[in-house]
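Next up is a structure, given as structure tokens.
Removed from the display is one protein chain of the complex; every other protein chain stays in position.
All chains are identified by letter, namely A, B and C, in their written order; residue positions are counted from 1 within each chain.
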């Protein structure tokens, strides 16, 4: 089953204004930089983006924010982006903040057909407002609901033509769960190989979750905070 | 952090009558055969065993059933075991049947600190009796609760001294989730290597979930139905 | 002539489309794999943790770590992936499987299915069947039209414990292809040489027969 497409533009076929997207990555690590650039070029608008972070001013989701292509963000931490903060304070941008583990689990639940589940995170805080609260074994929990997306866009290290994906180091993060939760899931990979070349025991995302895969060219993979010991 | 113990007996230290266990495996594939044999030798009784299946008459959990060491099974399919059926019909054994995916998710939830979650499996059937039912997006779901165990006992292909585990082929099945859900998790492995020798990108069960690991000798790995094309 | 197991499987294989991810249950459904048209590509999922089931192994390649959900030894194809049971049922529950084929004791006219328990007689458990029928977008049941005593298995109401409700879309039996519609059972095809009258007679519930009913093409 060959799911290869030529490039980010072919992968994004069907993307329309006002759609809901999931985008993998933590900070700038493991973000689908080619698909984000393509969406910037396409100029699609009114997007709801589910992404742990919002990029920086000139890279990652920051470039979509800068063009006002994003209507709403569902994230856990958006602190590295001055334009984000400006749009939010001015009311141009809507944001829904989720505890990071809740966000991760909501994506997994969306992919796994679990409409809702209980977690302790946020009990007693403003996150709990309007949510069902229930006690289990003497501890309080909130009911959280699943997230899905019109397009889930993920970035992997290696992929095969059947859509199987392997991530490298901490560039996995949200990519694996988001891949499960897209009506259409796009994977961009640094290296695309024929089906059969990846070790079937070492697949992070089985191909069934991925509808389109392409190999990106010349990844920038920008480092946010280069901390060294020398 | 060296979690190596000498053998199944040392791994089972602290196991007492009437405890709740999780045991990995699907049919006879990926079962912790050394730990099961050791429990048979120890003669521990009154066990509640959470395991997808119940082994066959003379292998796997069947050998504990035969000695009447099991009080209750929580399983999805127990059909390959005549002694099981006899004890159940005679009232000697209690059994709670769960849909297989629900059982898998209940174990994962136990390990992941999620006390309850909604699934569609079993709606409209006797499995739904006494369970909360709720509609999401026009479809009906049951509220299912997490499972944990005093000991989770799993079998892996390779493990390292830090408790990291890699399963082979379909011998993963329930092992990965059950490893997450044990107060004490014991892993028996076919090959135990020093920490640092397994590829950190290809670990199925991170070592944090495993408290004790040992290398078993001479695995029988019995085949339940040897079907061939020649 | 009523169909044999292989012919039922062969008929069901015609339901497969290129690019489908398919879960085949134990028994007749497993045989469907032998009749997948060569011009299409279909990936078989096994709920014990394999995407990309291959044919049975040759004796020399028997591998205790490589089985299907029926605990039979299998092989895997190029592009296969292994995973744990939670991920496997995430695929199933999450609606990622395009077609599920499974056996049944009874199906009623609303698409309820009974397939896992005969009270007082059989207590093997539901395995993954309840998850599959509660989640799949497209469920085909493979079974004989009547039981060994000649009693219809297509009923107004199931009298055995249910596996799931309002889920079966189509039934392929040894004598007919029957759809479940909002108005009840509807006859779609008849087995070669089997009359519409015989099918109606062997179906306990009312069955809609509209116009000429074509013979199955096998």
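Here is the rule we use: contacts are C-beta pairs under 8 Å (C-beta built on N, C-alpha and C of every residue); 3 or more make two chains touch, one makes a residue touch a chain.
Values in this document were obtained by computation on a predicted structure and should not be read as measured data.
Visitor: Can you pull out the displayed chains that the omitted chain is in contact with?
Guide: Result: the unshown chain touches A, B.
Visitor: Which listed residue, B:88, B:104 or B:203, touches the chain dropped from view?
Guide: B:203
Visitor: Can you say which of A:5, A:35, A:121 or A:152 touches the chain missing from this structure?
Guide: A:121
Visitor: Sort through B:23, B:114, B:143 or B:223 and give me the one touching the missing partner chain.
Guide: B:114
Visitor: Please output the residues of subunit B touching the missing chain, sorted low to high.
Guide: 1, 108, 110-114, 160-162, 164, 180-181, 194-196, 200-201, 203, 206-209
Visitor: In the full complex, which bits of subunit A touch the chain not displayed? Write them out.
Guide: Within subunit A, the residues that touch the unshown chain are 26-30, 52, 75-80, 85, 88-89, 95, 97, 99-105, 107-108, 119-127, 157, 167-177, 204, 221-230.
Convention: only the chains that are shown with their structure count from here on.
Visitor: Chains still linked by touching once subunit A is gone?
Guide: Take away subunit A: still one piece.
Visitor: Of the chain pairs B-C and A-C, which one is connected by the greater count of C-beta contacts?
Guide: B-C
Visitor: By CA centroid distance, what chain is farthest from subunit A?
Guide: C
Visitor: Using mean C-alpha positions as chain centres, tell me how far subunit A is from subunit C in Å, no decimals.
Guide: 36
Visitor: Residue numbers in subunit A touching 2 or more other chains?
Guide: Subunit A, residues with two or more chain partners: 112-114, 200-201.
Visitor: Could you pull out the residues of subunit C that touch at least 2 other chains?
Guide: Subunit C, residues with two or more chain partners: 76, 82-83, 86, 89, 92-93, 135.
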